[in-house]
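Got a structure for you, questions after.
Here we show just some of the chains, and they stay where they sit in the whole.
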Amino acid sequence: MSLAVEAATRLGDVELDVALEVADGACVAVAGPSGAGKSSVLRVVAGLLRPERGRVRCGADTWLDTAGGVCVPPERRGCGVVFQDFALFEHLSAWRNVAYGLRGLGRAERRGRAHALLDRFGLAARADARPATLSGGERQRVALARALAPAPRVLLLDEPLSALDARTRAAASRELAGVLAAARVPSLLVTHDFTEAAVLGDEVAVMDAGRIVQRGTAAALAAAPGSAFVADFTGAVVLRGVARGRAAGLTAVELEGGGRIASTDTADGPVAASLFPWEVTLEPAGHDGAGGSARNHVQAEVVTLTAVGGRVRLGLQAGQPLTAEVSEAAVAELGLRPGAHVTATWKATATRLVRR
Amino acid sequence: GDSSDSGGSGPVVVSAAASLKGAFTAYAEDTGGNARLSFAGSDELAAQIRQGVRPDVFAAANTKLPDVLFEEGEVGEPQVFAGNRLVLAVPAQGAKVGSLDELAGPGVTIAVGSASVPVGSYTRDVLGRLPAVQERAILANVRSQEPDVKGVVGKLTQGAVDAGFVYVTDVRATKGALKAIELPKGLKPSGAYGVAIVKGAKHPKAAKRFVAGLLDGQGADALRKAGFEPPPSP
Amino acid sequence: MSRAFAPLLVLALAVALAFLTVPVLAIFVDTSPGRLLDSLGDPVARDALWLSLRTTLLALAIILLVGTPAAYLLATRRFPGRALVLTLVELPLVLPPAVAGIALLAALGPRGLLGGALQDAGIALVLQTAGVVVALVFVAAPFYLRQAEAAFSAVDPSQLAASRTLGAGEARTFARVAVPAARSGLAAGTALAWGRALGEFGATLMFAGSFRDITQTVPLAIYDRFAEDFPGALALSAVLVCVSAALLLSVKLATRHDGRRGALA
């Protein structure tokens, strides 16, 4: 069973207009700025939002066809949904929330399965608690367990791990990956976390202002971000500027807030230049030497330093904020502290340009 | 017992004015309980009958309502079966008013039946027989015109008014909370109660028996015992 | 003013409580305990109590059964004329009880709009126990319907949506999510309707009459007694208050629930 969605409808100020297929057993991660319409797409698939025009098909079944007047109600679509705000049943204990979707089983069996699922998400001890007495992350895990319980035909996960700490998230994510692999159903996963998208998603669809603006594997997105948002999403640093002419295979970009850099990409007009923090090296202030025009040099002031496992992440201010990641040795050598002035340099080939 | 029209063996269904409650209940028990009784304000019962409700017997606290219903063709020819004496009722203890004459005094508060209910129209008839000045003075002290005699009795027992005009049977029902001040005979304080058999009654024979007993028999006895008077001669 | 608010709240509640309970207590003051027991011993009173219990419970069952889904529909669908429908539901309230009885007669009585149809179907209501139930439903239903509508409106629609995605159709969602989530409002509506039905007098008298053991509920028995035994009537009222209080309180304790949402999740 594969899933195919086409939907066009007005949402407040946003015009939603998407077409998306998810192959059987595949997981498409959906990313995009806040308000892009990600949750709305999930609502269309689940049958909770009826678009003005649209079609939703799952395998051989047509769930929605506004032209043909078909609209299967949510309860006969069998979508497992994790709602962004959880939407737990406040009057039921955690395990009863999870057992809610389990039909045609004896009471003992439902109870057993619900407890087993809660246990998988580390919530065995809270099985009898009402949602009102659960912490945020506990609520989210109950919501996840509830969505997975009835072995759904499609999984719709709206930031299912956002309220979890790294450790709990890793555990929940493993459980989720296990379920995704075992269930072999199409799934849509809304996430703001690139690693999560890369690990759980076979592909990433990036939405903006109601449309899908880029689609591809996580690696492809990282290699060629189609927008400043995608660059940000993949963990890159984004600098805003205006591309002014091209010479010797290099595009010159005038940065907002001052400074001038070069890129091997071709572009014109307002652009966003993106690079990864570990592609930046630091040199003493004023340095403007090696690499010629094929290397970018930007004067910056150190704002923050965070050392993590032999690496240091530096927050720099260079007209625009910039992040660099260098070795502890380099920091020691340059004697970097907050307030220090440095030259940040990186290759023109590492500078990707996207139109803004 | 629906097929008992001719036989008249079913219980007779009687709609009666609330003040008849004691007397009719005793009468029904004396005759073997073969009657179903329902009590309400005479006007409410009349309204029911106008809407097509069909008890067998309609007994009102006046003669006007049965007469009107007779003219409208709802009931058979009415008969007067009892009289009730209008009295001036005052609280048994701490009464502010001791006689009819004191009613016109300043600061006296009076409750009467409204003109539309039997007890109220009798009250007006009786007061109309007083000198005009006294009548006006008494009416000026009326603070409430009650569509239900219960309102008058309730206010008197709770001391909300100083005096009121009710039937002597109503005073008896208060078990001593109120006392009755008899009105001068000259005011003709007696009201007549009329009864009629409803057209289309399901148990006409039993109804006839019931009415007959009221006029002369166990019903009449029960009425006397409860304080009702014989039908006033026209 | 802010500091004085909690005392003000307490004051408001105290005033409201005092105003509502002192008159009820006053009935007891006027009634000796002996009379109260006498009333209970009286077979007429016992018949009336039993009839009141049966008819109000039956009426309540009908109101809950029809009213709950009707209120759910009103609360979950937006349609033009919704305000009008709600107003129609409220209108029976403004009828003085006897007029409500007349209205019922005019609609369902022998000469009423639907009287012929009922007669043809062999359904007798007027002067029958069934008529009492009809009258009670008519006067009490608006309270439950309106209250239930408000309670269902306050249910978080995302919980209803979640239920649907979990395979529960609208019926199951209604029964398993909407009703439990709205239960405190529904319980309040039930209490209001039951209380109103227990005290109902005028419409019943007009539509069903006041026949002992057939249509004479406690309020009618009280009325009857007024004409004959004024203090006895008050004693019977006191009994009605006690019985009703016991009923309403026990239902509340039986369906008790707790667990309000914490502020920071």
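A few points about this structure:
Read from first to last, the chains carry the letters A, B and C; within each, the first residue is number 1.
In this text, contacts are C-beta pairs under 8 Å (C-beta built on N, C-alpha and C of every residue); 3 or more make two chains touch, one makes a residue touch a chain.
Quick caveat: nothing in here was measured; it's all calculated off a predicted structure.
Shown is a single representative of every chain type; counted across the entire structure file, the complex carries the copy numbers A x2, B x1, C x2.
The definition used in the following text is that only the chains that are shown with their structure count from here on.
Averaging C-alpha coordinates per chain places the centre of chain A 54 Å away from that of chain C.
Taking each chain's centre as the average of its CA atoms, chain B and chain C sit 33 Å apart. One simple way to say how far apart two chains are is to compare their mean CA positions; for chain A and chain B this gives 86 Å. For chain C, no residue reaches two or more other chains under the stated contact definition. The set of chain B residues that touch two or more partner chains is empty. Only residues 46-48, 73-75, 77-81, 83, 85, 87-92, 100-101, 103, 130, 132-136, 139, 146, 150 of chain A touch chain C when the two sit together in their complex. For chain C in complex with chain A, the touching residues are 156, 158-159, 161-170, 172-173, 176-177, 180-181, 183, 259-262, 265.
Looking at the complex, you find that chain C touches chain B at residues 98, 102, 105-106, 109-112, 115, 126-127, 205-206, 209-212, 214-216, 223-232.
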